[in-house]
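Left out: one protein chain. Kept in place: all the others.
Order as written gives the chain letters A, B and C; numbering starts at 1 within each chain.
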C-alpha cells in the first residue's frame, strides 16, 4: 500500500455552540480514525463564510489530491456547483446536514432533519399548551435552515390556538438571546412558553427569565442537545421539560462511513437521516456526552 | 497698547453649540420615540436592562475614546474580551480546588481578568509604538489571534464557569447598590473618570495633542510613545473590567463572545462626536453614543416592525440620522 | 555669489527604499513557504484558484485604494456586494420569461449589477460629500442597510439564479482566455487601469492631494467634493464588477454573502502601503496585499496545522509580520 487515501473535510467554523460541538466531534473522529486506519489521511478545513468554504474545497482538490470530500455546506445553493465539480473529478462526496440544491450529486448523505426539528418542537407545544396560550420565539441567523425550522414549527402549532407574540433573531448566540429575551419580558406581561430553538439561546433566555424572576411563569424548549440542557432535562427541571435533538455527532457518522468506503469493500452509498427526537427525562441519558465541549 | 486684548470679554468659553449637543438630541428623540411606542419602555426594569447591557461596550468605548483621540484605533477589543473572559473562567475553575468557592476566588478571577487585559493592551500598544506598525493592522492581527486563541482554549465550544462559583458571582451583574445594578454603577464611574481624565488631566490633554499633531506634541516635550502606549493599556484594562462584569451574566465564554464589539465601540465613539482622525475626544459623547446604539436595539424589539429582517435598515438609518444632527461639527 | 548654492549637495529624490518593497518581500516569502510546504502549490491549477478567488476582493480593494487615498473609508462594500448580487439575480430571474436564456439576459444582468453598484456608491458618496457625515458612520450605516435589505429580499434565505441561466453564465468565472481565467484577466485589467489612474491621471493626483490636505486642494482649483464623490462611485462600480464575476461562481446570494469583505479589502489596501489617513496611495501595493491575504488562507490548507482553531492566530501573525517588513515607511 503506497499511497494513503486522503479525505478532505470541510465544515463551518465553530461560531456557535452547535457548530462548536460539530467541530469537536469532527476532530475527535479524525483522530480516532487516523489511529485506527494508518492508510487514511485527513485534511480538515473550517470556514467562516461561503466563499472561504469554496476556496477550501478548491484548494483540497488542487493541492492535496483528496480522494473523498466530506462537506457540511455553509449554504446549499452556492456550494452545489463547487461540490459537483469535485464529484465530476471522480472523487467520493459525502454531504452532511445541509443538502445540496441539486439531487444526486453526493454518494453519501448524512443529515439531521430541520423540518422534523421544528415539527417535533411544535408538536410538544401543541400538546402541552392550552389554546390561547402565548409564546415567544427566538430565531437563528437568517438562513434557509432557520426558515425551514420555523416554518415547520409554525405549521405544527397551526390551529392549536397558541399565539406567537414575537419572533426575533437571536442569531444562535447566548448574549443576543439574553437581550432579546429581556426585551420580550419587558414587552409582554404574560408569556407561557419560549421556543428558543437552540440550546445556546436557551441558556441566554433562562438567564433573562431568572433575572426577571418569572421562572414559574413559562418553560423553554431549546434544541440540538447541549450537555448542560440535557442534564437539566434528566434532572426534571420544570423550566426545561424537554429538548429536541439535532446531534452534532452526525459528522462522526459521516466520517466513519466514508472511511469505511476506503478501508473495506462495504458498499456504503445512501442516505442517513438522523431524525430529531424529543429528549425527555426518560431517554435523556442516551443523548448525554459529558466530555463534549457542547 | 495691549489693553485691546485684555479688555476682550475674557472667559466666555464658547457655549456648546447645537452641533455638540447633536448626539444628545438624537438620544432624547430616541427616548421619546421609545416611550411613545411602548408603555414599558420607561419602566425601571427596561431602563436597567438597557443600561446594564450597555455597560460592557460602554466601558470599552470609553477606553476606545482615548485610543482614537490620540490618533489610534483598536479592532481587537471584541476578541480580547472573549479571550480575557475565557482565561478568567479557566483560571477560576483551575483555582477552585485550591481556594474553594468564596470571595477570594472571585477576586483572584478579577485580578486575572485585569492582568490579562492589561497584557493584551500592552501587546497592542508595544506593536504600535515600538514596532511602529499601523494600529489598524496591529489590531486586525491581534483580533484574529485573540479570537482563535479563545476558540482553541474552548475547544470550539464554550468555557463555563463552575456552577457553584457562578452562583456566588452572579450578583455582580444582577444585583446592585441602592437599586442600581452594579454594571451601571461601574460604567458610570468609568465614564465620569474618563470624562475627568480627558478634560482635566495631562493624560487627556496629551491624547488630544498627539492626535491633533504628533510632531507638535513631540516638540513640546510630550512623551508621545508613552502616552500612546498608555491608551492601549488603559483600553486593555477596561476590556478586563468589562469582562469582570460580563462573566457573571452568563458564566461562559466562547469563540462567539464579543463578536463585533469593536465595531460597536468605535461607532459609539464616533457618533459621540470624537473625531476618527484624532485630536478631539468627547467621553460623554461616547456614553451617549453607546446609549443610542443600545436603545436602537431595544426599541426595535419593543416596537412591532414590518419584518425583523429590516432591523438593520432602521438601525443604519438611525445611526446616520443621529450624526446628521451634528453635521455642523464634522463639516468644519 | 550663487556659487555657494550650487555647491550644495543637490538633494536627490529618494529611491523607493526597502520599505516600499516590504509587502512584495512578504509576498515572495509566502510563495517560497508555500512551495516548500507542498509540491502542488505552484501548479497551474492552484495558482489559478488563488488568483481567481482574489479577484473579487482585489477589484474592490483597488477601488478602496482611491477612497482611502482621498481620506475616505467604505465599510459597506461587503454588504453592498451581497445586495448587488441579490438584485442582479432577482432581475435576471424576473427577465428570464421575457428574454429567455441567452447572452442578452446575462448582459442585462451585468448592466443591472453595474447600475446598482453605481447607485449604491453614489448614495455613500453623496452622504459623505453633501450631507458631510463622517465616511465611517455613513458606510457603517449603509453596511447595515444593504445587509438587511438583501436578507429581506431573500426572505432570510438564499436567492438563487435560475439553473439554466446559471449554466450559461458559469464560464464567466470558470473559463477564460488563453488559459487564463476571466476573473484573473478582469482583475489584472482593473489593477493596471487603477495603477495608471493613480499615477498618471488627474484623478489619482487629486485623490492624493485631497487626502494630503483638502484645503490646499480646494485652493488649487481641485473639485474636492466631485473627486471624493467619484471615488465612492468608482468603488461602487467596481463592487458591481466584482459581483458580475462572483455570481457565476456561486449562483446565489444571501444575507451572509460578502461578510467581512470590507475588512479584507481595507486590510489589503493598508498592507499594500497606502496610508490609512490618506494622501498616499499605491495600487500595486494593494494588489500585493490582496494576494498576501489569499495566500495565507491557501497555505493554511496546504499544511496540516496543529489545530484549525489556531488558523486565526497564524493569519494574524503573518499579517503583522508582513507589515513589519515595511516598518521603515510607517515610522516616518
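Just so it is clear, contacts are C-beta pairs under 8 Å (C-beta built on N, C-alpha and C of every residue); 3 or more make two chains touch, one makes a residue touch a chain.
The definition used in the following text is that contacts and distances are computed from a predicted model.
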Complex member absent from the view - protein name from UniProt, among "Sugar ABC transporter ATP-binding protein", "Heme exporter protein B", "cysteine desulfurase" or "Cytochrome c oxidase subunit 1": "Sugar ABC transporter ATP-binding protein"
Chains on display which the left-out chain touches in the complete complex: B, C
Residue of B:26, B:161, B:217 or B:283 in touch with the missing chain, whole complex considered: B:217
Identified contact with the non-displayed chain, of C:208, C:264 or C:297: C:208
Residue in contact with the excluded chain [from C:30, C:217 or C:325]: C:217
Those residues of chain B which, in the complete complex, touch the missing chain: 1-2, 4-6, 8-14, 196, 200-202, 205-206, 208-209, 212-213, 215-223, 279-280
Sites on chain C contacted by the missing partner chain, in the whole complex: 1-2, 4-13, 196, 200-202, 205, 208-209, 211-213, 216-222, 275, 279-280
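Operating definition for what follows: only the chains that are shown with their structure count from here on.
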Inter-chain centre distance, chain B versus chain C - centres from mean C-alpha coordinates, in Å: 30
Whole-Å separation of chain centres (CA-atom averages), chain A against chain C: 34
Multi-chain contact residues (two or more partners), chain B: 151, 155-156, 255, 309, 311
Residues of chain A engaged with two or more neighbouring chains: 13-14, 23, 27, 142
Sites on chain A touched by chain C in the complex: 13-14, 23, 27, 43-46, 48-52, 54-56, 58-65, 74-82, 101-102, 141-144, 146-147
List of chain C residues in touch with chain B within their complex: 127, 131-134, 136-138, 140-145, 147-149, 151-152, 155-156, 255, 263, 266-267, 270-271, 276-277, 307, 309-313, 315-317, 319-320, 323-324, 327, 330-331
Chain A-facing residues of chain C, complex: 38, 40-41, 43, 45-46, 49, 53, 56, 151, 154-158, 160, 163, 166, 170, 249-252, 254-260, 297-298, 300-302, 304, 307-309, 311
